[in-house]
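Beneath this line is the structure, given in structure tokens, with notes to follow.
All protein chains of the complex are present and in place, except for one that has been dropped.
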Amino acid sequence: MNEPTIIRITADPIDLNALQRAVTTPRDGAVVLFTGTVRGVTGAERTDKLEYEAYTEMAMAKLQQVADEMRAKFALIHGIALVQRVGEMAIGEPTVAVVVSAGHRGDGAFEAARYGIDRLKQIVPVWKKETRPDGSAWVEGDYLPGRGD
Amino acid sequence: MNEPTIIRITADPIDLNALQRAVTTPRDGAVVLFTGTVRGVTGAERTDKLEYEAYTEMAMAKLQQVADEMRAKFALIHGIALVQRVGEMAIGEPTVAVVVSAGHRGDGAFEAARYGIDRLKQIVPVWKKETRPDGSAWVEGDYLPGRGD
Amino acid sequence: MLVKLFATLKDRAGANAITLAAEGEFTVRELRALIAAQHPKLAELAARSIVAINHEFAFDDDVVRATDEVALFPPVSGGRP
Partner (left out) sequence: MLVKLFATLKDRAGANAITLAAEGEFTVRELRALIAAQHPKLAELAARSIVAINHEFAFDDDVVRATDEVALFPPVSGGRP
């Protein structure tokens, strides 16, 4: 069976319509798309813009690993797209997309997309620099990879 | 707070990029989009095209009810879009979209989108006519609404 | 009064609505009987289709007024979850 796996790190805007078409096979009746977006307000904090940087070669390998893990855990899903945007982005723009297609809405596409974004945020080497009214700073996560990650 | 609720029944193609932008508020870092698509192959069956018909006035009221139920059950979600396309559609095209935004990916957007599509498929009066190599027929569901639906 | 029809019912009737001679108030159960009597082609479907009154689902003991917007249709195309 032809089951598309799209892995991409790009400075271009993320096109959800194109990704929906790209992952959908003739057997698919359901597509779940998750997008992370640049949040402008977090509690009392305001963010003006965001810049994403990737360790591209390793990030591509880790995106492929996330896709492999998704397929291993969710046997009924078909197409997968994992796209990370890099460079400067404005408030509200998608920074990352996880897209999964399946025959039916109960075939695990929702769960696979959720798993995919959680893993992506743990192991794919991408960092964001936030610019706020008081200056800019890299945002560091707190997940320390272990063996097998 | 400004929390967009978009309810639409339309003959136009569904534009996921526009819906993502429309539901995203400055507080949002996560958007989940579900799309139902025209499946071309189901087991050994082949579908050539699909036509959707709606009882528009009632369908608009029931889409609004689904959105209200989503907000009542998932308190942390922000924007909602529920879009049903009607008319003729080709294989792979989105027929319906359920879009939910939230501050963070764990704030219930995945669960709300899943709940939304399940309820939409139960109570929103929309029917599809499938054209297969051996003719065309209306596809009937099996959910009988009860009081409160 | 007018009864709107959708999907299979529309195809069976060959029209997207039928007229029904009816006055005052009656139950949804009586509505089904009126349709069956005046539109025999729809008799079987009328007995088991969903009835909506003014855009809300209605049940056999509910009251219909001749001035209500009434519609008859099959279960919606849910698709396998």
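Letters A, B and C name the chains as they come in the text, with residue numbers starting at 1 for each one.
Methods note: a residue touches a chain if its C-beta (ideal position, glycine included) is under 8 Å from a C-beta of that chain, and two chains touch if they have at least 3 such contacts.
Note that the structure is a prediction, hence the values are computed from the model and not measured.
Shown chains touched by the missing chain in the whole complex: A, B.
Considering the full assembly, A:145 is the residue among A:13, A:87 or A:145 that touches the omitted chain.
Not every partner is drawn; the one left out touches subunit B at residues 29, 104-106. Subunit A meets the missing chain through residues 36, 53, 55, 57-58, 61-62, 118, 121-129, 138-147, 149.
One rule holds for everything that comes next: only the chains that are shown with their structure count from here on.
Computed from the mean C-alpha positions, the centre of subunit A lies at a distance of 48 Å from the centre of subunit C. Listed for subunit C are residues 79, 81, each touching two or more other chains. Residue numbers of subunit A whose C-beta contacts span two or more other chains: 29, 105.
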